[in-house]
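One chain of protein is taken out of this complex; the other chains stay put.
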């Protein structure tokens, strides 16, 4: 069951105990993204420091466990890395999610985010998983403007 | 093979030796019908006498053996009968042709025309068989006007 | 729980999918027939045999295979005409799904090349739908008003999930009313005969989206009083790729052609064409031949089981489900919670748990297949202030035991997210 299950313990853990949740100051950019098909929403802020280091990712939102856990995992992966490093992870995560279950995830790049691999088989859920990650990408771009 | 074949000897016989072909005088009505899908054409005249007796059906046309033989068979069945009798045959023939091969033909009513039963399975051919019969019906209606 | 005469175990044996196991040995509990139904061997085998031994194009071919295919295809039309009480077989148009049937009718309006006053449409003219419609009965009309400048109006939905029917919404300006016979979310069966009467009173036409009624109830298009009725093969134990538009012959004759091409013509010149008589006028190109034949087999299958018996069986299941779900704390049924004028589709929300999570855990742990989301009826969900619901929908092959499995699953979901 574990192999098949989309509900890896890790996802439930993040859903029940979201990391880094809440909107914090200071921030360079804030974005608000909505998934119109299911009503999931997220507001997300980023603060980037010297040498492109991501100092904080703070967020607030509502939605299913997948979308909420994805934001929590994102927070953990992003803070402390450089923008460049995190964008590489975002790209790999996007590739995995849009791969319709056909793609072998690169665990070295993805870390905990690999737990979402099962989601890729359900097109309707892919957007849930990507919501916060797309918001993050958007916010990073704006923070550099 | 005989049972299946659309090309009953009778049809070929009528095609090669059409009965009553040619346009004759006198007549009460003349019609010209075309089958636009395959280019078959017929010009047909009727002369009706006392007590609704069909005195002559004369025609000229071009097309496949089915359409030509159908006109020849029509000529034989119609001349000498009453309009009312022939219209009953036309109705039964139409029913047979439009029955998609599902209908048991009434041989007593149809006489030789029963040879066309195999045509009903080929929607593209049904119009060939009906061309002269529809022209006849049309001409009879006009002759009464 | 179900009557002796309805042998659901025997019926299940006709559906090969029930003999399979899901990964990790989960059984399959399929409660998603409102989305699409499973297929019996009778349908699968009819299609296989036709593809293997009798296939060819229809209508235009003049050889043995062509005659066999044409016969089978046109016989399917006869069967479907009989199944819904169509006065004439020529009124049955094969489409690819219900959505195409709805769009076909929508595209008949406001076509500058057609002057029949019933189908002209422009600013000032009105179209009436309802808030409980499937997107396939909303978007075609939105696209139509965008093209023509006509106005779209709609009936609301009451708190208990009924059509908020206000006859006054249908006026002299209304050209067409299009509503669901049965809601795919609420299960509500609408008073369509009454709405049809009102539409005709003001000279408007009426279309019914019967995608959720024809598979589950005996339906007679004449009794409904409708002008157009759309339904879809895949929800009635038939194949994908086939839908049906029934319409009164006189209207089909007055409508402009929709798709142009082979089969729908009488004669073609480079600069103009004349069109084939109905039904072929609306069937451009090679039709879904084997799919129509499969739908014919589906209709035979449903008829043999008996539509009355199917309706009664689903009623039993629905009563059982409503009772069982009512007992779950924090569960709210969206739609009528009595059996009156409703079918076997039950949607609900569970306090504090997103439907996506409900559906996925039911599937992951218990093999229970339900649908979660807005079920292509987003405006209806907006009306109830929720982004999504969980929906269980029943069909002839379902059992009360499967509803028990659903309920057990829901208890587990609540535990996981407690």
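In this document, chain identifiers A, B and C correspond to the written order of the chains, with residue numbering beginning at 1 in each.
Just so we're on the same page, contacts are C-beta pairs under 8 Å (C-beta built on N, C-alpha and C of every residue); 3 or more make two chains touch, one makes a residue touch a chain.
What you see is a predicted model; the values in this text were computed from it and never measured.
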item: Visible contact partners (per top-of-document touch definition) of the missing chain; value: A, B, C
item: Residue touching the undisplayed chain, where the options are C:8, C:138, C:236 or C:333; value: C:138
item: Listed residues C:121, C:170, C:265 or C:299, member touching the removed chain; value: C:265
item: Footprint left on chain C by the chain that the document does not show; value: 16-17, 20, 22-23, 26, 28, 30, 32, 35-36, 38-39, 41, 43-44, 47-48, 51-57, 60-66, 96-100, 102-103, 106, 111-113, 131, 134-143, 146-148, 152, 154, 232, 234, 239-243, 256-257, 259-265, 267-273, 284-291, 356, 359-360, 362-363, 367-373, 375-376, 378-379, 382
item: Residues from chain A at the interface with the omitted partner, ascending; value: 36-37, 100-102, 121-125
item: Interface with the unshown chain - residue positions in chain B; value: 1, 3-7, 12, 37-40, 63-66, 122, 124-125, 128
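We adopt the following convention: only the chains that are shown with their structure count from here on.
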item: Centre distance in Å when chain B and chain C are each reduced to the mean of their C-alpha atoms; value: 45
item: Rounded Å distance, chain A centre to chain B centre (Cα mean); value: 77
item: Residues of chain C whose C-beta touches two or more other chains; value: none
item: Chain B residues counted as touching two or more neighbouring chains; value: none
